[in-house]
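Below: one structure, written as structure tokens.
Every protein chain except one is present and positioned as in the full complex.
Our next item is chain A:
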């Protein structure tokens, strides 16, 4: 997929579809606030894929949900989320509802939970089109639904149209949810672990479908995953998250090849590869932080082999370490004293 990365500059000229500035999400729990996401900033252009890469509890899904204002009432969200020039966090609830599904769409991890089990698949997609007035009348919406089912590679769209979700395989259901996502030609698609529940051969099909659709529709794609390989496969840009923060970001090919943050390095080193067969893996000591854990300094310091004393007291800032690349580690990326 490295080829896709090469092709991107042709499209980069297009506009910023999504801009997130200093996003913070905290949840009120008995006895205080749990800071799930802190000072997260990034932007995605039309036709680009940004992958939020992180392990469980890193805040990647919370970030994705906050962008769509799906974070629930207990969450406190600050910062700015700009979707095609509109400030999402300042919109009224009805305005956000109008945006969801039409300008910004979500492809969730579990398509089974996302689809209504009691209604036929075709009717569920048609409903989205009619709700957002993406089709003039019911007949047009139905015709468009059939087109969409074909566009996402469902072999027998007519049959799928009349099927209930339980009559389809996991891969087919994921295609249906993707069809629903692209139905109103959104500016941004957020895909939260869209292939994690699928078998590898089906995962390959779905990743391929994302690449193909994106090339065709010029949508900005924000994909959330824990899987480095998936990230390497689909991402133009990657933002690595740890303990609620972005610790490193930049072009995926660079970040995943020559990481500049110890966590990214350690994560890549920990993966089994054909070369590690029967050998020792470079495991990361300790466990990932749990939600609500607070760190005076760098959250990764306790597991980091490069950590200095200062890492445990001063919080590292995300600074530019190369053109287009930022990392939050002063030890690996020393700067001249000011």
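Definition applied: a contact is a pair of C-beta atoms (placed from the backbone, for glycine too) under 8 Å apart; a residue touches a chain by one contact, two chains touch by 3 or more; residues count from 1.
The definition used in the following text is that contacts and distances are computed from a predicted model.
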{"item": "Listed names \"Glycine betaine/proline transport system permease protein\", \"CheW protein\", \"NAD-dependent epimerase/dehydratase family protein\" or \"Glutathione import ATP-binding protein GsiA\", with the criterion being the UniProt name of the chain not displayed", "value": "\"Glutathione import ATP-binding protein GsiA\""}
{"item": "Omitted-chain contact residue, chosen from A:138, A:257 or A:282", "value": "A:282"}
{"item": "Selected from A:74, A:166, A:229 or A:317 as touching the chain missing from the view", "value": "A:229"}
{"item": "Residue of A:82, A:127 or A:208 in touch with the missing chain, whole complex considered", "value": "A:208"}
{"item": "Candidates A:37, A:266 or A:299 - the one touching the absent chain", "value": "A:266"}
{"item": "Given A:16, A:55 or A:110, the one touching the chain that is not displayed", "value": "A:55"}
{"item": "Residues of chain A in contact with the chain not shown", "value": "55-56, 155, 169, 171-172, 199-205, 207-208, 226-230, 232-233, 266-267, 270-274, 276-278, 280-285, 287-288, 290, 303"}
